[in-house]
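A single protein chain has been omitted from the complex, and every remaining protein chain is retained in its original position.
Then we have subunit A:
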Amino acid sequence: MVLEATMICIDNSEWMRNGDYSPTRFQAQADAVNLICGAKTQSNPENTVGVLTMAGKGVRVLVTPTSDLGKILACMHGLDIGGEMNLAAGIQVAQLALKHRQNKKQQQRIIVFAGGPVKYDKKVLEMIGKKLKKNSVALDVVNFGEEDEAKTEKLEALVAAVNNNDSSHIVHVPAGSNALSDVLLSTPIFTGDGEGGSGFAAAAAAAAAGGVSGFDFGVDPNLDPELALALRVSMEEERARQEAAAKKAADDSSKQEKEGESTSQDATMSENVGTSESENKKDDLMDDENALLQQALAMSMDDPAATVTTRDVDMSEAATDDQDLALALQLSVQEGAKDQSGQADMGKLLADQSFVSSILASLPGVDPNDPSVKDLLASMQNQSESSEQKKDEDKKEDDK
């Protein structure tokens, strides 16, 4: 719990109109400022926070350091965007404001949001940095918005000049889907130096993560922020682990799928992926088959000769001779009808090794591990589907 007076330097230059941080750079910045103000005032009741703007007509102090959060939040509304950011002047005014803080026991800290380009020389910034260090003022810089190497270098030089005992930090936040304030939550600007994260940061992080659903560990994060943080961290670790595992499994299965298609001998494949899918397919197939069977039967009974082919006519002629033969013929007619309409579907289904083997396994008196059946399956797989094999298949199904 550091006792601290903080001045926050907001960048309200023209560059803040850009929308690469949602909703705009300026609004993202304002959210982050609000969050920081909350964090600072909650970490110690005697902490004070002030706000100033660096661009516009000149550096303007909106609020001198105060512990009244309402005042700070209110000043963020209706700010004009315009002009260029004057970093050097902003920091120096902030230092002056801190110097005249009411409680001299407070440590001094300046937090700078640098979104626009920095026009000052590295040398000038280093000099200012030295001055801050000499007066034991810590400086945090949030580097966002405009990205160019010179700016980053200048800001890093500035922080390096100020840094004393690791109390000053710089954070680079590139434009992206994450909100600026969310990114800052996990940085030293919130967690402080070496304190393992303030209670507020933990609670705020938990709230941010929980979103609307809230904190669902059955613990009030406000009552025990450390516990909440610990829970949150372990939950995130677990989630990361699960995601990694899921990803690995997905990779593996896709690899297996490929292998399974090529070798058609993968046992795990048929167990894991095949069963549920093929079960559905089987049901569909049965329905289709029944319908087709009935249709075919009706056709062959009504008018076998007129139905389709010359072959059928021959068969109907033969049927008059023998009862047994008639039965056999009837069967073959059914097959013919089915072959014509269901060929495409059957071809697809039979190509599915796992499906076929699961069907075979479900048939009574058929051992899918029988070498002859295996051979049969393998030959089917190679698209050499002879009518004989089909007959075998259909017979079995009919038997059932």
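Following the convention adopted for this analysis, a contact is a pair of C-beta atoms (placed from the backbone, for glycine too) under 8 Å apart; a residue touches a chain by one contact, two chains touch by 3 or more; residues count from 1.
Please note the rule applied: contacts and distances are computed from a predicted model.
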Name of the absent chain as recorded in UniProt (options "Ycf54", "ubiquitinyl hydrolase 1", "PITH domain-containing protein" or "non-specific serine/threonine protein kinase"): "PITH domain-containing protein"
Missing-partner contacts on subunit A, residue numbers: 99, 104, 130-131, 133-136, 164-165
